[in-house]
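Missing here: one protein chain of the complex. Every other protein chain is in place.
Chain IDs A and B follow the sequence of writing; residue 1 opens each chain.
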Amino acid sequence: MTDRGTRRNRTRSLRSGGTVFRHVLMISMAIAAIYPVYYMVATSLKSKQTWTADQFGPPLPPTLENYAAVMADGRIPIWFLNSVLVTGASVIAATAISTLAAFAIARLRFRGQTFLLRLMVALMVIPPAVLILPLFLGLQPLGLTNSYVGVVLIYSGMLVPISVYLLASFFRTLPVELFEAARIDGATTMRILRSIVLPLSAPGFVTLVVVNALWVWNELLIALVFLQDDQRRTLMAGLTLFKGHYTVNEPLIMAGTFIAALPMLLLFLFGQRFFVRGLVAGAVK
Amino acid sequence: MRTTMVRFGGLLAAASIVLSACGSAASTPAPTPAATTAATAPTDSASTAAVPTNAEPVELTYWYWAESDAPGADKWMADSVAAYQKDHPNVTIKVVPQATDTLQSAFQTAAASKSGPDIASQWATGPVLGFVWSDAISPISDLVPADEIKHWLNTSENTYQGKLWAMPMYLLGIGMAYNKELFVKAGVTPPTGDRWTWDEFLAASAKLKAAGITPFVGGDKNGYLGAWWFANLGGQQLDSEADLVKAVVGEASFTDPKYSGWYTELEKLVKAGYINNDVMSLDLDQGVRQFYQGKGAMAFTSDGMLASAIKELGADKVGVMRPPKWGTGTLADAGNATQSISFFVTKWSQHQQAAADFLQYLHTPERLTEWYKATGVVAADDRFDSTLVTVPQLQQMAKFETTGQQTWLENWIPSQLDGDGDLPAGQLIFSGSGTAADAGQLWERVAGTWRAAHPDELANWQGLLK
Partner (left out) sequence: MSSTAIVSTTSASARRRRPDLTPYLLVAPAVALIVLIYGYPIVRIFIDSFLSPTKTGAKTVGVANYGFAVNDPVFWKSAGNNVFLLAGVPLMTVLALLFAVVLFDQIRGWRVYRTLVFTPYIMAVPVIGATFVYLYGFNGIVNTLLRDIGLGGVAQDWLGNPTLVMPSILSVVIYRELGFGVMLFLARMASIRLELYEAAEIDGAGWWARLRYVTIPQLRSVIGFFVVIELITMLSWVFAYVYSMTGGGPGFASSVLELYIWKNAFAYRAIGIASAVAVLLLVATSVLIVVQLLVRGGESETGEE
């Protein structure tokens, strides 16, 4: 958020009584926000016996046996790789396709461009639940159910509206003068895209990639329906199955769950600003 | 067992069942051979198209499922195949293990294209008959002599129009385990026979409750405890499975106390506090674990759960009886064992006789013994040597499962009625949010919806009554 000096002044001007109250409020909020993560981690470090004896106590002595068991089960590593593959491919495809469209919408002039942008905004609202059945019926005869290609097609398609929207907003913020100068130099459209827009838009892309990756990684409904083969599940869909197999081994379930949560938590920890920027992009000018 | 195994992956599993079938029904009748990918392994056999003679090489593909019910089953199958191939050098058997979730969908795809394995696995009754109706199964009774089949148990589960369509391999059932120590503490004595009457069960529960002990523990968060009660109590006023099918197809009503009166009894248990108060926040298995931990005097257990209970509580503390007798119908006396999965020869197989011969081989006494040694699950054959079972409580369970008529009621209702009727109705009762009458109406309403939405299936189910 903005520069510190101004903030400090404002802080003073805004501060009023109830500091204790605020701290109490924020501390309870913080505990509530973080407790489930703690519970997940603590439980995953307990042996079954420790957990049975005390669900909520600290994991003493801590054990990695659940993580070893997750690895021995062998499915979660496979699902993990599937998630990486599906997420990676979908995000790349969606970004590439959306960049072209967003550039045209933001920086070129053609018939229907306003309509197209409005359409993107409208499509962002359509629930996947409405689309999955006809998509399934349509893709099945093509052999695209239970297939990575099919699922990547769906994910990248569903990412296009938000991606075009965000990239178009971003491209608009690039200085007009650059484009005019390039035009005077006789640069072609594609060249302008390649040598001006792309290099200058790195922050925009990072933001978009983070947001889209978060969405695909966490998606459940489409993954459940379109990747039913045990070997092809994504982590989120597999997790449900895993829970079903080990109902009576809560520490093991929590270990698997934590592994599923970890990549995004790490990304968030190291790239917080991209998350924040990405998720608030478009909402705040 | 179907209830527990199939459905946890459950609805998602069901997912594809459907669509592979519907995809073709809805508009494009084109078969979709490539649709299911990996699980649907390649099938060489169908293409070799050779007339089976003794010398000619025969290659069989077997889509096999059992490991989830009976850990050790895959190893046993590998051994069986190796032994069989040694004796029959011209036969090669390729076993393709099937995933629980895709078991139905994968075979649905095969059935749609009329190509795939020579031998396949499906859960008994509903799913097997579903494939009989879609003309994907060759009746095993045409391929295996009657004096062999007469040794197989629970064949009624897959008998239709006078033919047996699939072979049972093992039996799973539900017993009522009890904690001897807690019984003694409350002054409750186990039944003299193999089961209590309902009134005896209630009286015992009252005593246990008075002694501060939870009489019955279980978990119904995922709905299966309700389904298990249905399987054990729900049919006790009926005389045959056909009675149940009558209500399914609309010739009788589920609101009739004959069908839903037992919910009143279940309601009594809940109201009296005879069931653990966290029943709705535990899944089935988590509920049974309460029993292992000595937190309740009785619980429904499968053979495997009973074995775990013995391990956790000690052999001297665990007893097992049959679930109590409440009703007066013929089925009130029936046991609840089911073969769960069934194996059958596909209609399109080029080597039907060879396939059936291999299935028959799996029922040789030596294979049955090996089966038990590998899995600890009772084989569905009267030639099975019951002395192999050494733990007395498990012996008793095996006896319950192999003596007299057996029926697992859940096999006799369409999956929609199970998922939207059976399971939620139990939850209404256990959560105290509905009455027995509500439960009956729910069943009836869901059955009505199913009948109206699936006229084709309805016609098939009506065929069961002929």
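We take it that a residue touches a chain if its C-beta (ideal position, glycine included) is under 8 Å from a C-beta of that chain, and two chains touch if they have at least 3 such contacts.
Model, not experiment: these values are computed from the prediction.
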item: Hidden-chain contact residue, picked from the options B:161, B:189 or B:431; value: B:431
item: Missing-chain contacts mapped onto chain B; value: 10-12, 14-19, 21-22, 25-27, 29, 220-223, 277-282, 415-416, 419-420, 423-425, 427-428, 430-431, 433-434, 442, 445, 449-450, 452-456
item: Positions on chain A contacted by the hidden chain, ascending; value: 1-2, 6-11, 13-16, 19, 22-23, 25-26, 29-30, 32-37, 39-40, 43, 55-56, 97-98, 100-101, 103-110, 113-114, 116-119, 121-138, 153-154, 156-158, 160-161, 164-165, 168-169, 172, 176, 179-180, 182-183, 186-192, 214, 217-218, 220-221, 224-225, 236, 239-240, 243, 250, 253-254, 257, 260-261, 264-265, 267-268, 272, 275-276, 279-280, 282-285
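We adopt the following convention: only the chains that are shown with their structure count from here on.
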item: Centroid distance [mean C-alpha coordinates] between chain B and chain A, Å; value: 41
item: Interface residues, chain B side, partner chain A - complex; value: 8-10, 12-13, 15-16, 19-20, 22-23, 26-28, 30, 32, 34-39, 99, 101-102, 105, 283-286, 288-289, 293
item: In the complex with chain B, residue positions of chain A that touch it; value: 52, 136-137, 140-141, 143, 145-147, 224-225, 228-232, 237, 240-241, 243-245, 247-248
